[in-house]
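Partial view: only certain chains, each at its native spot in the assembly.
To keep things simple, chains are lettered A, B and C as they appear, and every chain counts its residues starting from 1.
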Amino acid sequence: MGSAIKVDGLSKTFRKHRALNNVSLTVDRGEMVALIGASGSGKSTLIRLISGLERGDKTGAASQAGNSGRIQVLGSPVQDGGQLNRSIRNLRARIGVIFQQFNLVNRLSLLTNVVLGVLGRIPAWRGTLGLFTREEKMLAMEALRRVGMDQYAGQRASTLSGGQQQRAAIARALMQGAEVLLADEPIASLDPESARRVMENMARINREDGITIVVSLHQVAYAMRYCPRTVALRAGEVVYDGPSEALTPSFLRELYGADSEELVMDETLSGAIHGVEAPQQMPIAATA
Amino acid sequence: MTDITQHNGRQSGQFGTPGGESKSLELPPRDLKRSVTSLLGWGLFFLVLMWSWEGAEMRPLDLFIYAGNMSEFAAGFFPPDFHEWPTFLEQMLITVQIAVWGTVLSVICAIPCGVLSAENVAPWWIVQPMRRLMDAARAINEMVFAMLFVVAVGLGPFAGVLALWIHTTGILAKLFSEAVEAIDPRPVEGIRATGAGKVQEVIFGVIPQVMPLWISYSLYRFESNVRSATVLGIVGAGGIGVVLWEYIRGFYYAETAAVIIIIIATVTVLDLISQRLRKMVL
Amino acid sequence: AEKLETLNFGIISTESSQNLKTVWDPFLADMEKKLGMKVKAFFAPDYAGVIEGMRFNKVDVAWFGNKSAMEAVDRAGGEVFVQTVDVTGNPGYWSLLLAHKDSKLEKLEDVLSCQGDLAFGNGDPNSTSGFLVPSYYVFAQNNVDPKNCYKTVRSANHETNALAVANKQVDFATNNTESLSRIKENNPKAFENLKIIWQSPLIPADPIVYRTNLSDETKAQLKAFFLGYGRLGTDVEKEKKILADLQWAPFRDSSNAQLYPIRQLQLFRDKVKLQGDDRMDASERNSKIAGIEEKLDTLKILANN
């Protein structure tokens, strides 16, 4: 069957700043992979490149072979040497993306935003005229229910709370029924219960439908719980790729702490990740 | 590549367990008042269109039947006669000079007036009078302003500058204010929360957002001021628009074509400058 | 009044002429030299600004058409002092009715039958030859109201009207001899399709007007310059050539009297308009009409002298 995602010697430079440096990565079909790394390490950039929304550098400076900067998804090329593939559109319909900044259309209602997820796989004329069937709308409602948002269906996207917007973005991606799902910090603004539900949903579609999932996460606990495999980025390079269980506190300390300015790392890190058992350690006494 | 049924099939799996525990879903109710309003609005609009069809004596077919006439008329413009190009150039420069001042002055006035006409920045008791003032500045014919200034400063380019100034201020203030009303409010709130004053909110929160549009409007008006013939004709200031007018009136079509080409070239240059400037701030 | 240092000269595009600065430059240069003051020329396609300018002493001399000269005299304290003369020696020009050469319309009577099947292209209401003259001679004198007589009546300028006739968009339209000769020269194809079905009495050539409140000395100087140009002095031939480029022969003496015929037309038109105004109080209307009639009578006496 081949791999779901295959990235070869990919680099991405913004002006002088190199956000990704010679990244190679293969994700097999049906895998669920967590993407971790400090803020600014290139997680979002990698996801945008894989979905073909951004183009990589023309020549992967660090790569010798001719296949510098090649990305394939589901066996079809996305981009190669900074050149987007022509039939990328068909491929995009098969890749769902949940954006870190939600990327909803503010002036449309929540339901409309979600039902737009279906655009890639209905006849073009119908999508263009916005003639969605009742069935499609009900599917959108179902997706909203999954993320606990069906009661807000008529509200405008711009008036939703932060976490509600994030769940709307997730619902749109679910609606798309894609074969590969790229989720960029989908639970950042969610409360623990909503976050758990979202992660469980993803784990289930991964397990039951064989959807390949790459999800970037800041809360390592979720990565460990839901993703068998973790890829860690530091300053645009892959520094770890292996089973999540093998992640050690000391590696995590190094991962998040060594990022130049990120300063010293103390015990609290593992505390923050692995839970606070001892609230008595509170650093400040209440003044009230 | 992918087909719907297949996807739908997968999807019902993806959304899992239809029926059973899930409570029944309902599409959000339509906002009845809104639907009715918009239906009425569209109905009215089409009625106006139909009523205007009569008044405007629309006979679209004529356009095709007599297309021959048009091509014959248009043929008269070729080949363009650039014989008098030094005059064209000189007049073009005059118009540019007048338009530069007319536009710069009006941009300067339109910035405060535009901001004060924006409902999301100023309170209504400033917005309403200001908008009405700007309505008047646009609505009062340029010819009236032209003559008003002629009696003060005499015939010549300066009267033209002044007339353009008032009229353009009215237009730019409207466009500026409506760009301001369409901004994202969040950055402004960010600035407001620091305890910044109103003016500072505008300078740091609003203007960076509307800058590309404002540049575009200003250069559009500059361009149309360069083309303007009426005002400059009345005040005897000359300029390319007036030359063009005279040529057309005299059936000098070859020269007309030449002038038009020069104007197109100028407009194109201004359009490219506009593109470049906006890209710098975008 | 004080001695002028700069003479502001307004030149408008009239019905009978076309203003291109280049053609004027030699004349203006001579004017500057002979008058010994700076001459600042303003070319304006429209007269309104020039007249208001003259009213507030911002314009000293201006070249007008008949209709605009009348306004200048009445509103802005101007005075006609010389008159242009056509290069061919014509003392004026004529208003015309044009029809397509294939049209069945041949003479004036053909358009007066009022069968409601003709489309008429009227002139701009401020135009002497396109509106005022035909309104009087064609319609008023024959008791015809164009609005009721024709299928459609549209007002447009001479150029558009001529094209509309040539393309059979209207059946006939007003025009004048000056415009027609420009068409002949620059748009021969359209010209070939036109024929003249009516020609008006002579319309006096364009007057040149100065401010009455200029000093007598300046006025005399101006009059001397215009009348002497192309007639007196050593450079007569050169000057004639310059005038010929402007489509003129040397100027003729003139006065406000030149405007009497036009005034008559204008007053007549006002009268007709008042008579048709049924929203005005009857007594007010009658007194206004009486006033106009009185003016018309005095004009008649003046014009005949």
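Rule of thumb we're sticking to: contacts are C-beta pairs under 8 Å (C-beta built on N, C-alpha and C of every residue); 3 or more make two chains touch, one makes a residue touch a chain.
Predicted model only: the values in this text are computed from it and were never measured.
Expressed with the labels used for the displayed chains, the entire complex holds A x2, B x2, C x1.
Just so it is clear, only the chains that are shown with their structure count from here on.
Chain centres here are means of the Cα atoms, and by that rule the chain farthest away from chain C is A.
Overall, the chain located most centrally, as judged by its C-alpha mean against the mean of all protein C-alpha atoms, is B. We define each chain's centre as the mean of its Cα atoms; on that basis chain B and chain C are separated by 38 Å.
For this pair, chain A with chain C, the centres built from the Cα atoms lie 79 Å apart. Residues 90, 93-94, 109, 111, 121-122, 134, 137-139, 141-143, 145-146, 150, 153-154, 174, 177, 204-205, 208-209, 211 of chain A touch chain B in their complex. Within the complex formed with chain A, the residues of chain B that make contact are 1-4, 7-8, 10-11, 13-16, 18, 22, 25-29, 31. Contacts from chain B toward chain C in the complex involve residues 66, 69, 72-73, 76, 84, 87, 143, 146-147, 150-156, 159, 229, 233-238, 242-243, 245-246, 248-253.
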